[in-house]
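Here the complex is missing a single protein chain, while all its other protein chains stay put.
Take a look at chain A:
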């Protein structure tokens, strides 16, 4: 590593920071000014964590302001207020909506140091060379554009990325095994009359429709061409099945926010519902048995990434690239993986996790000791295994990615009818 005009004191502080320092190329001439830079990032609460902002200040010297919003608000802001942010932390399906507005700028892949190590899902869509690509808005289909000013998506890898992948996971149904008392193996159970008045689905149309489609397909009622891009007829049939179930009193409630899903489950109002992985943890942390049930049809998956605002340039743009490289360098990855998400560059995250943590979260091994999340809450005891197993098992059985459909507007109207039914 070439020699220090390294005036970032903070980098030299402490062993961990020194480790991080050695991983970076020599700092640029702007090292002195960088402390004055403030980058404004907004995104969903998932990865917009204050710890990340603090660590950025420590490691990189500049200020990262974070705003956490729900996914609807994130989409709105990215699409309508390009001046209000520097970095957008959004999901790939949101990118599909937002990218054509031209509010984000493409990122030069050659400036991304760990690009080669990014998981295949985000590059050619394949986890391993044999994998089949799941339905829906698979990240690689909206991950690249043709040039620095491209507003359309490239069909294969190019030198210009739309989003740098940061975090992703595989979602499934959450259940209360203590109140159900028998094994649950298929998505079809959501509409099983046995759970009448005790089921729930999320009321975010773009995601809810996918869960609904997983259920209808599992019931054998509908065979979809592409669950992530349904035809009007498929939407009609799906909503008809769910409307009928709703009228028959299958659902206790629909939820829109994380907290609602936790409360529904923890209070026992609901015993089976669509759920997000941290919500399961939140229920468990109250001492209530809750399982993120792997199902034979596979998972509905989602992925997020960070995109750069069109307005970034000069020093701030350099700082943003520095931030991206730091993001993929492992500390954030470890931080997120210890909460049950996956990082885009697992190899580097491994350096920031203990062997036990890596074994439990990534390899699907039995925990050898208590597993705690970064906030100190116990997530699992020794001997427990992660629901769904290893990274390859979970991300290898993704049936569908969160998506935006061509018939989105029609779908939304149908969803509204379903809610009003």
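Here is the rule we go by: contacts are C-beta pairs under 8 Å (C-beta built on N, C-alpha and C of every residue); 3 or more make two chains touch, one makes a residue touch a chain; residues count from 1.
Going forward, contacts and distances are computed from a predicted model.
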item: Omitted chain, identified by the protein name its UniProt record gives, among "ABC transporter permease", "Acetyl-CoA carboxylase biotin carboxyl carrier protein subunit", "Glutamyl-tRNA(Gln) amidotransferase subunit A" or "Cytochrome C biogenesis protein"; value: "ABC transporter permease"
item: Contact partner of the left-out chain, one of A:148, A:225 or A:268; value: A:268
item: Residue among A:254, A:327 or A:401 touching the omitted chain; value: A:254
item: Residue in contact with the excluded chain [from A:110, A:128 or A:409]; value: A:409
item: In chain A, positions touching the absent partner; value: 72-73, 75-76, 79-80, 97-98, 100-101, 197, 200, 203, 205, 246, 251-256, 263-264, 267-269, 404, 408-409, 412-413, 415-417, 419-420
